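One structure is given here, and the rest of the page talks about it.
One protein chain omitted, others in place.
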Amino acid sequence: MEIFGTWVAAFLTLGIISFLYRDNPWYKVCESIFVGISAGYWFVTLFFDNILGLFWAGITREDPNYMLLVGAVLGVMMLLRLVPSIGWISRWPLSFVVGATAGFYLINYFSSNVMLQVSSTLLPLLSPGFGQPLFSSSLYDVVGNIIVAAGTFTGLVYFFFSKEHKGAFGHAAKIGIWTIMITFGASFGYTVMSRMSLLIGRMEFIFGNWLGMIR
Amino acid sequence: MSSIGLIISFFIIVAGLLWLLIQSIRGQEADRRVIFLFMAIAVSVPLLFNISFSEKATLIVEDVYRKIENLPAGSKILLSYDYGPSMSPEVEPMSNAFLRHALVKGHKVYIMCLWATGQSLAATAVDSVIKREFPEKVYGIDYVNLGYKAGGTGVLNVILTDFRKMYLADVVGTNLDSMPMFQGIKSLKDMDLLISIGGGYPGVKEWILFASAPGNIPLAGGCAAVSAPLLYPYYPRQMIGLLGGIKGAAEYESELKKNHPQRFANMPVPGIKMMGPQTMAHLVVLAFIVIGNISYFISKRKGQ
Amino acid sequence: MTVTRKSKPFLTPIILVLVFLVFLSASLFAQETASGISVAPPANVVASDFNYDRGEQAEVRWKLSSDDNGSAGVIGYEIFRAGVGSEDFVSVGLALPGESYFLDKDVQKGVGYVYKVAALYSGGQSFSDVSNAVIPELEMINWNLLNLFIIGLLIAASVIYFISHAKKGRKLFIRKIAGLEAIDEAIGRATEMGRPILFIPGINDMDDVQTIAGITILGRVARMVADYDIKINMPVSRSIVMTTARETIKEAYAGAGRPDAYNDDMVRYVTDEQFGYVAAVDGIMVREKPATCFYLGAFFAESLILAETGNSIGAIQIAGTAQPAQLPFFVAACDYTLIGEELFAASAYLSNEPKQLGSLKGQDIGKSLAMIIIIIGVISATISRAWGGSFFIWLSEFVNKISTIQN
Partner (left out) sequence: MKRQVPLLITFTVGAVLILSTFFPPVETMGEDFSLYFDIIAVFAFFLGGGNLIRVNSDAIAKKKKGWGFSMVTMAGFFIMLAAGLLKLWNPGGIRGDVAGTGSMFQLLYDWIFNPLGATMYALLAFYVASASYRAFRAKNRDATILLVAAFIILLGRTPLGVYATSWIPESFSILQIPNLAIWIMSSPNLAGQRAIMIGIALGVVSMSLRLILGVERTYLGVDSE
């Protein structure tokens, strides 16, 4: 039984990899299987987790949370889209979702991204220790702190919308985009290794579990 | 088997790269499928012929190796397993390498963990590494497993001043005072080196802030690659060194093999083995960047 | 809206009685532990309501036991709680030597509690006197978040000001955003080649503001496409995104006076699974060979798979996301990339309505505020660390305080 499973998995794995050569029926079969199976998987998971686990359990437990009915009513309104005459009612749950998302994200992103990131950039440039002699911290830290503070500052300058990137402002923006380019290049190079280990894992499956060629 | 494989695969890849170089000199762009083929070869060949490269240790890893190597025999090293099974494949090679190095140098190893899941991983390490490869080591004299204690940074706070306040006995319940290796050990301050392995919370950062810094005890770290950049700023002043991901473990393993060839002749080296296909793939990507730029400059010059 | 200090007239007599009782029992209790090498108990235990919560937390503070000097006796503290007037104290938590604060998280609003703290030593426990009674209350306003409120208000006010101010039709300078300028060219190319436009709104649902940003840009793009006779092909991975996208495109076509050109099949649901969706989109790309691909929304590891497949069919690719980890892949593989903030500015930028452009100016005010705080903070920290000077120390602490959130 297990052997059959490995062969099915190997067939699908090679089918997906064949797409690298070019689009072919083998890939199309794998693609359609994946779409069908995954759509079914998600509906089953959503059904057991959200409908039974969250909604039904929430209503039928001792102190039932009737507010969940609000969600159900909005959900039904969403389904009314299928009825052309009153299809416009589906805009109500939609505007509820957009309003909730806007409000929730505004505060969340503001406090976690802006406040936290700004406060952690407020580093002393020269000597980190309190009252230590001026240049006690090694060059490594001093340069590091200066780069972090200056890079963040000029990065923000680059993102300015309402001011022409000219003169001193333009130079600061140029340094800003350089910092951002270093960030993109560095994080691209850094993640290459983790992407490789995914492929190595699949190759180990093909050569090891399936073909048994790896000792 | 692997030496023949090495020659064949090197020949295929080098010949291929040369052909690509000539193509690019003629200004032709390599077709993306050729690049895919090279990647497939670069990853599967080292797997099939288990090719590996001797990794030369970078400074951040070498500092840890030199520290353990130069400590006088019998020094006291504390090893903390602060990770779970999901991170284990990436950090287990380095924790085993630390264990082997400490034991071969005759140091006393004190094992503990701040993660509940670390306890079983530490136990497997004791069985698979210490008991099997170092049968001559005696529990309670050469190594001890204190097991898991809940409380995270609270635990560090206590053992910084007094071990016995938090650990009255080891993981199997034997009283600390009955073990020779605990004579004269009052707190973390009596340790010669702390090593924390794991990238989550509590992890290396908490060991720095709550143990190594306040107690002024040298600390080395080991973590998953993804959390290494967050720990780099602590090197070198608050952390003597750090092993990041499989690459860090591979570098440490190759140092061990290089400096203790007889003792570790057939030591398992999962790090180096995993780094084989990784290094080959990285070299191929680097080669493509170089070739890409060559063909760009040539086509630009031809364009003018 | 000032908060009147909560007056508790009826409590004072009870506390007096309690203190007397406690005094009596404490002295009895103290003799009992005289036998062991007891340590001095912690002193003046004070219980207070945790400020600005829903009344489910209470704080306990005490003066360290005189024997707690890190060397000998005290190996920790144990905190006990009992209802007001009852004597059965229950242990609710432990604290480490040197700690003099404990936050009791499971108390009920409106119920009175008293606490006492015991210094633990190897021989036993040395109990303190019983604390004052405390009734955790619900506070209406969380004053800890005052700085968040003020700075947030400042930025929101600047955005709203520039939105309303812009209505008077004053032209506002906004710098060029390459990715958005390229949209016309990209659509023109699609019409020339007579091939469809592929629009991917990311793989998150409408409960992610990046997806909403993608849909608003879709509205503008669909409006431009409606004037020409080219198809929008939009496979989506979420059902709500499907319905919203259909609504947006239908309105855009109606707005352009060609309601008949729209049909529901432009937007179709594929699967909620990240990689199942990507496999299907790859298939669509290679088979229908769209001339232009838009990737605007929340993307994760699959960003590079889409961008590289799109590149292999020679399409112009305009990407935009606010996932910092995916930006390097889009920048490397796509022709144009909207970096983080530019994704959110896109719909305002494309609308060219003064009101919308005003909000971008408001954003810049937020950035200048952040930049000013960084300058002041860094300079004051540097000077105060290097040469001291009480003003700089105060300034550095003040700037740090207003930009960190205590909760």
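Going in written order, the chains are labelled A, B and C, and every chain counts its residues from 1.
Convention: contacts are C-beta pairs under 8 Å (C-beta built on N, C-alpha and C of every residue); 3 or more make two chains touch, one makes a residue touch a chain.
Quick caveat, the model's predicted, so the values are computed rather than measured.
K.L.:
List the shown chains that the missing chain touches in the full complex.
P.N.:
By the stated touch criterion, the chain not on view contacts A, B, C.
K.L.:
Where the complex has a chain not shown, which of C:Ala118, C:Ile135 or C:Ile212 is the residue touching it?
P.N.:
Once the missing chain is taken into account, the touching residue is C:Ile212.
K.L.:
Among the options C:Val270, C:Met285, C:Ala315 or C:Ile402, which residue touches the chain absent from this view?
P.N.:
Only one listed residue reaches the unshown chain, and that is C:Val270.
K.L.:
Since one chain isn't shown, list which residues of chain C touch it in the complete complex.
P.N.:
Touching the chain left out of view, chain C contributes residues 52-54, 138-142, 145, 148-149, 152, 155-156, 159-160, 163, 205, 207, 209, 212-213, 215-216, 218-220, 223, 238-240, 242-244, 247-248, 250-252, 254-255, 265, 268-276, 278-279, 301-302, 304-305, 307-308, 311, 322, 324, 327, 329, 331-333, 339-345, 347-348, 351, 353, 355-356, 359-360, 362-363, 366-367, 370.
K.L.:
Which residues does chain B use to touch the chain missing from this display?
P.N.:
Looking at chain B, the ones touching the missing chain are residues 30, 32, 35-36, 38-40, 43, 53-60, 228-229, 232-233, 235, 247, 278-279, 281-286, 288-289, 291-293, 296-297.
K.L.:
Can you list where chain A touches the absent chain?
P.N.:
So the residues of chain A touching the missing chain come out as 5, 8-9, 12-13, 16-17, 19-20, 28-48, 50-51, 54-55, 58, 67-68, 70-72, 74-76, 78-79, 81-82, 88, 91-100, 102-110, 112-114, 117-118, 120-121, 140, 143-144, 147-156, 158-159, 176-193, 195-196, 198-199, 201-202, 205.
The rule is simple: only the chains that are shown with their structure count from here on.
K.L.:
Starting from the Cα centroid of chain C, hunt down the chain whose centroid lies farthest away.
P.N.:
The most remote chain is B.
K.L.:
In terms of CA centres, which chain lies closest to the overall middle?
P.N.:
Going by the distance between chain centres and the overall C-alpha centre, it is A.
K.L.:
Does B-C or A-C have more contacting C-beta pairs?
P.N.:
When A-C is set beside B-C, the one with more contacts is A-C.
K.L.:
Could you tell me the distance, in whole angstrom, between the mean C-alpha positions of chain A and chain B?
P.N.:
Chain centroid spacing, chain A to chain B, equals 28 Å.
K.L.:
At what distance in angstrom does the C-alpha mean of chain C lie from that of chain B?
P.N.:
34
K.L.:
Got the chain A residues that touch at least 2 other chains?
P.N.:
Residues: none.
K.L.:
Chain B touches which residues of chain C in the complex?
P.N.:
Contact set of chain C toward chain B: 70, 75-76, 96-98, 308, 312.
K.L.:
What part of chain B is in contact with chain A in the complex they form?
P.N.:
Going through chain B, the ones touching chain A are 33, 36, 39, 43-44, 47-48, 50, 225-226, 229, 233, 236-237, 245-247, 274, 277-278, 281-282, 285.
K.L.:
Over in the complex, which chain A residues touch chain C? Could you list them?
P.N.:
Touching chain C: residues 16, 19, 22-23, 27-28, 30-31, 34-35, 37-39, 41-42, 46, 78, 81, 90-91, 94, 97-98, 100-102, 105, 107, 109-111, 114-116, 118-119, 121-132, 134, 149, 152-153, 156-157, 159-165, 180, 183-185, 187-188, 191 of chain A.
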